[in-house]
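Below, a portion of the complex is reproduced, with chain positions unchanged.
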Amino acid sequence: MSALLQASRVTFQRQGEDVFEATDLTLNAGQATVILGPNGSGKTTLLRLLAGILKPASGTLERSARTAFLGHLPALKGELTCRENLDFLARFHGAGTLNSSKALARVGLAGLGLRPARALSAGQKRRLGLAGLLVSPRPIWLLDEPYASLDDAGCRLVDTLLEGHLADGGTVALSTHQHKPQLAQGFQTLQVSPARRAEVA
Amino acid sequence: MIPELEYASFVWSSYGIFAVVVAWQILQPVLYRRRLMAELREEQALQSGEYDDPNP
Amino acid sequence: MIWKSIKVGFHRLGSPPTFYRFCLLLSPWLWAGFAICTIIGLYYAFYVVPPDYQQSDTVRILYIHVPAAWQAMAGYVVMAILAMIALVWRIRTTEIMAMMCAPIGAAFTLICLATGSIWGRPMWGTWWEWDARLTSMLVLLFIYLGIMGLYAAFEDRRKGARVACILVLVGLVNIPIIHFSVEWWTTLHQGKTIRIFGESSMHYSMMPPLIWMTIAVKLMFGAALLDRSRNELLSQDRRKGWVAKKLLGKGVK
Amino acid sequence: MSAMLALLLRDLRLAIRHGGESLMPLVFLFAVIILVPLGVGPGPNLLAAIAPGMIWVAALLASLLALENLFRPDHEDGTLEQWWLGHLPVTGLVISRLLSHWLVTGVPVILFAPLAAQMLYLPPQSLSVLMISLLIGTPILSLIGGLAAALTLGTNRGSVLLPILVFPLVVPVLIFATGAVAAAADDLPVRANLGLMLALLVLAITLVPLAATAALRLNIE
């Protein structure tokens, strides 16, 4: 199994304080990782670190493939139509085999290609975000609460997308609260624990 | 009918503008309607499965 | 009682197929009336009326300038009434008709501005001046354009129509400003000279062409309005059953 | 009332905390005051002649500039829809919002107008007329702009429409205002122009809040 992403003893600081305890993590091809932890424990921060959006305060981080990051924020332009949003992503990150229309159909948004993204329901927006993963092939998927706002069919959809991605030799790290992924091959878990505050001496 | 030619150009250009704008008001709905009907027939044909290509 | 019958009438016309047929039947008659009145009006304007002793032949511009000006304003009032009905009772056909008034009204405003400006050159020695009448008329043109733009900017046509109807009602305040501007402020533009009731300060020989052209322009407004509304209705309802029926039936004219 | 006040205070706090808009009017004013003498050369007469136009242009631009932020951020973060929860008169909230727009864009220009007028050698007898015209006129700018912002909130083509709607309506205001100041400089009567502006203000105050409320209502759908 080849490691696509390797983090060792990474930490991140806000206002001079560590956000979470130093963390080791290896993402191997074909393997899923679930990041768990209560609200505010630092899951989003960790994922943004892994994605390269934040710079670790200490520790090392190595990525050997392209990365996709799907965060709490939609990263969509409400004024553009669904298709325009996907077309942009494909051109921006480099197009793959799935074109925008197929990606839309894949996530259950067939027929909404000409709708401006702001006129989607909450779950439809999340699905559009998932479609954005599909239009451009990037082996490392970092997903922040991909199940949020999705109905049961949507959760199953995420599971199938994940299994397909893993089967293609990709890897995925995701954070989640209520719904845990249902994957045939299982997953490793990582518990994020907030750093203990430096004691006042 | 216009004995003094001094101002003829002013008068005629006024009437000309009037004519052009009125003509445009007549024409525009007709043209729009043509396009719309073509679109509708096409859609209709597509739906009922008897699509016949207008340019054979 | 009257209100109720008006409301019932509107509701009957509010049914798209009925309205469609209504437009189809009425509009040719209006166009024909327009043609006849224009011919009579032009005949008077060029053959019968003598040149003015002050303004010489340029006075003939009056026969399009004034009817167009009046129609630009009357068209706005019609649009505002329709908008009011549309907002209160949410009748779709009146929404459509209100919206379709705008391009026609804009056209007449344009005619008024252009001919006025052409007339102003020999009379006042200038094409344009920022006086109250001229400015308010220009504002009318922009309000018309704003209404059209606003309507077009929405994907949901009904929502666009309702929002634009609000603008229509607000813009209504401009109409009395246009009309009374010559009385309220000293302007370059001449004051009220034509009265329907009482003594008109205009020579009687100039009246007939003005009246004929005014009627002609009103008929044209109505005809164009019906044509446009019919198109818009068809385009909005393209997926509705009655349109399909019409298409499948004897073929739409 | 207390809801209106709460909204007003929060808007002003946000303007101070966040909005560059709160300084922009003054930036405009001083950009104009500094640059115009450079271009014209320091001839007092010339400067005096253009002063009212300059100050008014600054006021107009400041007002236009903040329009995009009048309702849109609240629409996007969901604060706007909270206005309709039923127990508050929405028109009051709209008025409060328009008031804060005026306080942020109009008032600074009014406050600094005397300084600007001084620097541009505006004759003293025109200054009072200029101030009156600003006092009457800047609220009109806020009201008209607010209506346009409300009308275009839900459109796709957003605010390409905004200037198209606003410009024709505010240009007359500017024309009458600068006309009044110019008349004052020549010792001509200014009543007509100022009266006209006052009439516009009254009209705008009565019509705009209601119309803007209706437009917002339709647009949040």
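In order of appearance the chains are A, B, C and D, and numbering begins at 1 in each one.
Everything below uses one rule, namely that a residue touches a chain if its C-beta (ideal position, glycine included) is under 8 Å from a C-beta of that chain, and two chains touch if they have at least 3 such contacts.
Every value quoted in this text rests on a predicted model; they were computed, and no experiment measured them.
**Student:** What are the per-chain copy numbers for the complete complex, stated as a formula using the labels displayed?
**Tutor:** Each protein chain kind appears in the complete file with these counts: A x2, B x1, C x1, D x2.
Note that only the chains that are shown with their structure count from here on.
**Student:** Measure off the straight-line distance from the CA centroid of chain B to the CA centroid of chain C, and report it in whole Å.
**Tutor:** Once rounded, the distance between the two centres reads 18 Å.
**Student:** Can you compute the centre-to-centre distance for chain A and chain C, using the mean CA position of each chain? Integer Å is fine.
**Tutor:** Centre-to-centre distance between chain A and chain C: 58 Å.
**Student:** Hunt down the residues of chain B that sit against at least two other chains at once, touch-wise.
**Tutor:** In chain B, nothing touches at least two other chains.
**Student:** Out of chain D, which residues touch more than one other chain, so two or more?
**Tutor:** Where chain D meets two or more other chains at a single residue, that happens at 156.
**Student:** Any idea which chain C residues touch chain B in the complex?
**Tutor:** Chain C reaches chain B through residues 31, 46-47, 51, 56-58, 60-61, 64-65, 68, 103-104, 107-108, 110-111, 114-115, 118-119, 121-122, 220, 224, 227-228, 230-231, 234-235, 238, 243-244, 247-248, 252.
**Student:** For chain C, which residues are in contact with chain D within the complex?
**Tutor:** Contacts found on chain C: 87, 130, 132, 135-136, 138-139, 141-143, 145-146, 149-150, 153-155, 159-160, 162-164, 166-167, 169-170, 173, 184-186.
**Student:** Which positions of chain B touch chain C when the two form their complex?
**Tutor:** 1-4, 6-8, 10-11, 13-15, 17-18, 21-22, 24-26, 28-30, 32-33, 36-37, 39-41, 43-44
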